[in-house]
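Omission of a single protein chain aside, the complex is shown with its protein chains in their original locations.
Let's look at chain A:
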């Protein structure tokens, strides 16, 4: 059996993965057998454990050697002990029961005369601190702190003490005194020891809530008395003549500085009142550090960054906050992406506190929009929106549009985020400058129209529709159509679906205005729709808009040949494979042939549209308006996203009949309700209006309603509406593994046609509730058993 070296060489020399596997498996088996041999010389034992650790790096199973490393630790040979402790640290973790076997050995070795052995034991204890080990060994650690003069051991013991407190808060009592005693000892402590002191201090602060005895105020007081010591240390490290031993690229021990700053921050946060008297000194110190360190290296930045974090976490003076923002701005202006990343991250948190100071550095933020690193770009975008206000909205949106121009295909999410926010902003800030907002929107549409969702596109349409100044409106429509008809120098790509939708809508909606002003010929408009129809026949979104535009345009022009052409467009889709388009086309064909007067009334110009609900679904409040004004119904026709069509009103007879026949409208629900109230049935379940359609078949319809939803629990009602006579109805439901489902009662298992029943469900867990429902029931006589299955997902999150 070869050495560790030759084993590693063999593994590396393997030419195929299979060969490597076979070498590894063989060796692993050999090690297993060897280790079982009680008479194996120690030398060989160590070699095997070395190999085993290499196997661990290769990702092999190594659990069989756990006891072996404990045996090695028990040996008196330093080489055995060293390897045994190393193997224990690597192979074991805090949750393993085998750790109890370590207790005695650690206890012995922590009191060992050889300081290297003590050091090994401390390192291991620091890594594998189970609550049991903490309880059994804390006195040994304290013993070292109390008596040892060896810095190597003291620094490790301090770190262990911090870990001990993390495991068992009551040990604060034992260890807290070493914070001050180490700080004010006669000889200056080494930086390693100071790091340990800082850690012990942090652990003591964190243990406050868990600490059970009532002397915590005194402990806190003694820590606060150490604040001047911490200040002095930081002062020294920031003076010009610090000890070169700790120099890291021009900064004195950034590690210790960061730890000390962090400790001070925690202390001030914990005891704002008691530390008040030191606040001025802290201000001076932070000002000094922030202004003095002008290093360009990472080490200097790390200290500066921790300073800034301290300033904002403690809400220090205004002047310091401004200084902090300036430091971050300097980070942003540099070339280092790491500092840009942390600066943007911090600024995002700082903006609400210091909007003015952040504003001043706008140009650096804007520059980051064009950074090649996506994570920096994303944060710069977020920050740009965060600093946006009435006075700078124009400039910033122009920056963002410039940013959109340079985005690539794989940044779709970011683009959608930007567009959505910009459109939201236009709605939120009632801009004085409408023309500019329209222009900006059109620019945006031109650049990234293909990434804009239908919902946001309809927001854009509303914006155009609601434009106050007719001149602006005509100008902007003219610009859109000039570009679409290739009459302008600008052009948009054929993939820009959003653009095509908007332009088709403009042709239909504003055909009359455009023709009256002689801007375009009627043949041009017709031709454009026809081309769109031809080019995008496989895109149902565009086809839907083209159909509507064709219908509308037909009532706005006189030329018989154009009208015929428009009729052909609509007629061309009456046999469309897409059901929605087909329905639309058939309905429109009927509308098309109505007498001119009636048709003109129905297809009149859109009124001012008031958007009530944020998600684009007309809110309940807008319904009465829909009923009163016929033309508003067209809005729903225009947008396929509107899930519900309110057809309950009986104002426009013929038009409503068409709607009523639409397969997806809730008309059936209404019918169902009617027949139910007429029928003799005792079944009193009614489907609420806000229940959403989940499933349909010839025998039954299913609606879902989310009754309530909170952090982890959702109550759902499922309504089953029978279209035929149903009996022995059974409901089976399932949810994904991460959730739990409780089925309530089913209100009825036998339903006559038109009757409803209700099934209650409770879902607990996280994420969007998703259900798989299976319905089994008998119909007709002789009865046939039918099984229906479907999935349903709620939009709301738990």
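The rule is short, and it goes like this: a contact is a pair of C-beta atoms (placed from the backbone, for glycine too) under 8 Å apart; a residue touches a chain by one contact, two chains touch by 3 or more; residues count from 1.
Keep this in mind: contacts and distances are computed from a predicted model.
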Checklist entry - The complex lacks one chain in this depiction; which UniProt name from "Protein SDA1", "Exosome complex component MTR3-like", "Large ribosomal subunit protein bL19m" or "AP complex subunit sigma" does that chain carry? => result "AP complex subunit sigma"
Next on the checklist: Can you say which of A:155, A:456 or A:573 touches the chain missing from this structure?
Outcome noted: A:155
Checklist entry - Looking at A:45, A:163, A:362 or A:421, which residue reaches the missing chain? => result A:163
Checklist entry - Which residue, A:28, A:108, A:123 or A:786, contacts the hidden chain when the whole complex is considered? => result A:123
Checklist entry - Which one touches the absent chain: A:68, A:109 or A:306? => result A:306
Next on the checklist: Touching the hidden chain in the complete assembly: which of A:201, A:219, A:258 or A:581 does that?
Outcome noted: A:258
Next on the checklist: Touching the absent chain: which residues on chain A qualify?
Outcome noted: 5, 8, 12, 50, 53-54, 56-59, 78-79, 82-83, 86, 89-90, 93-95, 116, 122-123, 126-127, 129, 152, 155-156, 159-160, 162-163, 190-192, 195-196, 199, 202, 245-246, 248, 253-256, 258-259, 262, 298-299, 301-302, 305-306, 309, 337-342, 371-376
